[in-house]
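The full complex has more chains than appear here; those shown keep their coordinates.
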Amino acid sequence: MFLKKIIDSIADVGKSLLTKTFSGKRTVEALLELSDDLISYKGIASGIAIARELSVTYQALTLEDKKLFFQAIDKKLKPNMDLVEQKAVEFIKHKSKEHLKSLATLAEGGRQEFIRRLNMAPNGTAFLVSMREDLLRCIETDPSLQDLDDDFKHLFRSWFNPGFLKLEKITWDTKAAILERIIKYEKVHKIKDMDDLKRRLQEDRRFFAYFHPVLQDEPLIFVQVAFTQGLATSIQDIIKPGVGTAVKADTATFYSISNCQQGLTSVTLGNFLIKRVVYEIQQENPKIKNFGTLSPLPGFADWFNSLNDQGIINIIGAEDFSKIKFLHNAQIKVGDPRIAEHKKIIKKIAIHYLIKEKVNHKPINSVTRFHLGNGASIEDVTINANISDYGYQESFGVMVNYIYHLDKLEKTHEDFINQHKISYSDKIKKYV
Amino acid sequence: MFLKKIIDSIADVGKSLLTKTFSGKRTVEALLELSDDLISYKGIASGIAIARELSVTYQALTLEDKKLFFQAIDKKLKPNMDLVEQKAVEFIKHKSKEHLKSLATLAEGGRQEFIRRLNMAPNGTAFLVSMREDLLRCIETDPSLQDLDDDFKHLFRSWFNPGFLKLEKITWDTKAAILERIIKYEKVHKIKDMDDLKRRLQEDRRFFAYFHPVLQDEPLIFVQVAFTQGLATSIQDIIKPGVGTAVKADTATFYSISNCQQGLTSVTLGNFLIKRVVYEIQQENPKIKNFGTLSPLPGFADWFNSLNDQGIINIIGAEDFSKIKFLHNAQIKVGDPRIAEHKKIIKKIAIHYLIKEKVNHKPINSVTRFHLGNGASIEDVTINANISDYGYQESFGVMVNYIYHLDKLEKTHEDFINQHKISYSDKIKKYV
Amino acid sequence: MFLKKIIDSIADVGKSLLTKTFSGKRTVEALLELSDDLISYKGIASGIAIARELSVTYQALTLEDKKLFFQAIDKKLKPNMDLVEQKAVEFIKHKSKEHLKSLATLAEGGRQEFIRRLNMAPNGTAFLVSMREDLLRCIETDPSLQDLDDDFKHLFRSWFNPGFLKLEKITWDTKAAILERIIKYEKVHKIKDMDDLKRRLQEDRRFFAYFHPVLQDEPLIFVQVAFTQGLATSIQDIIKPGVGTAVKADTATFYSISNCQQGLTSVTLGNFLIKRVVYEIQQENPKIKNFGTLSPLPGFADWFNSLNDQGIINIIGAEDFSKIKFLHNAQIKVGDPRIAEHKKIIKKIAIHYLIKEKVNHKPINSVTRFHLGNGASIEDVTINANISDYGYQESFGVMVNYIYHLDKLEKTHEDFINQHKISYSDKIKKYV
């Protein structure tokens, strides 16, 4: 994890102002003692020094000890039920603003203020992002820590508000240290090495990342765009080696969007990033008129394989099922010619999965929910759009084009939220 | 106000993504309609566009209309007493975490989330700082808006946390646009023009400011330091024209600290700034061993003049009073020789004012409270330290040296907070 | 002189590599000894160290000693007439390339190589510019040093070739240290202070300077432009306080061009700067269609006063002379109404001076020669264009508009150079 290194090398700001002799012990107890100091009046006078010492102590612990620390701090700083009750009773009695404030303060508890004070440490924000990364791992074995994480999430949403982020264009003039991280963080369509990345930074490609001003050189999220004639329909065409020119392009195909920081899970930035990048591209390239995606369909193969024969027949009928039975719970080689042969049937299933399979009235597929939630429409589904082991395993090579009609985004979003209406093109219609 | 200009020139990010036709009317009604949109689900899809339109609409209003807007938004988004009551009743009944969360959410109300969403506008943070500036003026005539301001203050304390600020050294290589603002913002010892400022940036002076990464070129607070032999005892010596060298200096005298942004009132940064600057100076100039201030004593003359004869006699005795009666409720010329002649008596009164006059168990003087609260001690009181109209009017020319003993800051702070103990030097002792 | 300071603070590059113990004496003799070392084979191994020591030693000398140094170095390194003669004889005999090279090398002498090696000193280029400044002063009393200066000029023309210069837009975001120098260097229309300068950096003004990459923060030459409707006709209008907008401007009036470095005298950069700035403005403001100047007419009043009555009568006739006799060798108050009253006659004289008074077949006025040499035309002459003491003293307030017709520059330049043809407008014609 990158943050470790940053913290190891923190400037000794604060150290020189440290008048109290810290124990120097790197234990959960020492950590809790520092936490008490930080949250007390001492935190006001010597906050930076205490927060610094706390962050160093924390780093030295094992994950198991960190969990103990999280549990202890949660216990200590969570809202005190009895006191809240008492304040609730008083509020009901008086219904005054003063009583409301006391009630609200006690109902929030002390965890948020604790996190805010930790942020004073040198590289405090990086430290907190790293701490939440640990916390999320601890929650896997102790779900009761979810409340503590809710407070982290609440603050991070405030601090990583798009108003605070900087959009940067990643190019071959970007420093190698950032490019190296980007290679590491790209999960959707892996980048092998710098040369592979270079292709994605050429004249007919765009690459944008959001940064937070205090997390230098650390991308939070990035998006990759190809300038194409019409929406791209093959991911291999986009990422294959070569030198491109954007001469006749009229369309920006967004082909990858990656969150970089585990510690920022659920702090949604993707929808802002896409809209911001659309704006940048419009300014820079007035010839680009269309904006859409070439997106994966994760979970499609798993869903398909989870159905029994009858389930599939219910969707496409017995005759079609007999033709694509070879797909069902079988090992398919990349490029198996039967895929292309029966592409209409597979498309039909994929569209059913996209549009009809729901959870809480919304599409079951998270990528679909993301783009529809942004106001996009489903434009098309393409067979053999991702001819790779991974693509076949995930979705038999099927990928989806979502389109962002800029003049309809809000209406589409509104209908999706209020009426759970899924917007799709005429090309899709005939398969529904 | 600087923010107006920034906002006028905001990049039209968002504009192009605006699918809804905004009314374009610049009225309180239009503003409230936009606020409704922003706070609704629409704010998620089109937040940047709506926030942008809202900020433009707001700017066009008169202060009177802004007040109407604040009142309306407060009414709409403040916690709903009846609903809170209902949730309080439910909580008391169940005492579950879920009920606690509902209660806490309702008790907070909707104002904070509204402010957070406004921050998405281009230059949103600058806009919000400017909006709070307006709000503070409106509170003067409508104290009920204080609750809305509490929410602003709460968020600003989180957003302007020292962990997010950048310290910058102001020098003659700083851009003129920033220097011009500094001239405007310096309130303690006025800067006439660029030449006057240049003196304060020379080799034997230091000038540091805190900036927030998204408020470019806008200092939030700055501090001015003179390198001296021992603590400086005359403000005129420090700011008089000339070219200085720091050859034999062993002391950093902090002689001015100025908050720049009205909109950040009560978002305390001063104590962090001083400690951070001490650290910077230690790193850069190991020869500087002592850190202290040459500080004004605002309110001293007013307090003195508010006493009646007997009041003064109670402090210094009848004999001394007869000697300095000329000061009492009189017009004193700058440099009146009687001041120097009776400096011991005046010093005695000043020290009494510093140490004995209290409110809530703390010194009545706010500068004193600030430095003691930081862990500093009162080192000395100097007569004729500020030989200017302003200095005489405020405090008969008296100024105070506070000293920051780095190894005792925390203890001093602790004793001050817990036992209301005021720390002072042996030089002061004999006058107490 | 700015260069002194730079040199005082030079990084001690070279010092640590200094193996030879320099005498440390700051005398002409020490300087000449260092010069011998620099020019010898030692200069190759330890050139940076020797050049550094030489520059420090030089700085410590008086101007008188510097002159002795220049004389000695010139004597030592100037071409050896006897050797050149010998090589000339050999060349005539063999007429081979080898003999030509020997001859050329000896005919050049050693001064240029000496200057080139001095350039290795830290801040060597700044040092050499400063040295030439001194040299130009020494030439005033010892014209024989002109040959040494010719070698400086030759190298500086090569080193300050426009291909090496950076054009920078000066704005209110420029660092104060540069703005301060600009105030100092502006000679044409004095800038009182930063506020006065600020006016010239506003929306309807442009300010460009050439910098050399190794002379950081030191402008070499700068030009000031006002965006106007038609060519400006009053310098007071341009520089008066106020806030301007460029809304309806169609013309760029160049109203001041200033060389900054004495040490770069005769290293012509002005014509390149003007053409480069025209290009920048065209790129940035396509609405600006016309490019011209509002230029002073230095020497006009002196020339007029140097004529006797008959001389003037020969130009404008006896009748007109009687009307403007009040001007002749008299003290005229700024704004004297008789100037406006007889503006046609004064215009006639000014145009005669511009076009008919020549030296070496070219206009006697240097500003006129500069603009015509750039390919510009004389567009108009305006009475009371500079209503200031200085303007009246120099030219009775008369100023000149030169116009740069971009499509005719080369032809106009060619005709001016080859046929001494002076290009002027129809407005001028009727006065010729």
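A, B and C label the chains in the order they appear, each numbered from 1.
Heads up, the rule we're going with is that a contact is a pair of C-beta atoms (placed from the backbone, for glycine too) under 8 Å apart; a residue touches a chain by one contact, two chains touch by 3 or more.
All figures in this text were calculated on a predicted structure; none of them were measured in a lab.
Each protein chain is a copy of one sequence, and the assembly as a whole in this entry counts 4 such copies (shown in place: 3).
Keep in mind that, in the parts below, only the chains that are shown with their structure count from here on.
Taken as a contact graph, the chains are arranged in an open line, each linked only to its neighbours along the path. A centroid comparison over C-alpha atoms places A as the chain most distant from chain C.
In summary, the pair chain A and chain B forms a contact in which both copies contribute largely the same residue numbers, shared numbers making up over half of all those used. Chain B and chain C have Cα centroids separated by 50 Å. Between chain A and chain C, the centres computed from C-alpha atoms are 60 Å apart.
One finds 38 Å separating the Cα centroids of chain A and chain B.
Chain C has no residue in contact with two or more other chains. Here chain A touches chain B in the complex through residues 13-14, 16-17, 19-20, 41-42, 44-48, 79, 81, 84-85, 88-89, 91-92, 95, 97, 100, 103-104, 107-108, 116, 119-121, 124-125, 147, 155, 157-159, 161-164, 213-214, 271-272, 275-276, 278-279, 282, 373-375, 406-411, 413-414, 417-418, going by the rule given at the top.
Listing the residues of chain C that touch chain B in their complex gives 172-177, 179-180, 193-195, 198, 217.
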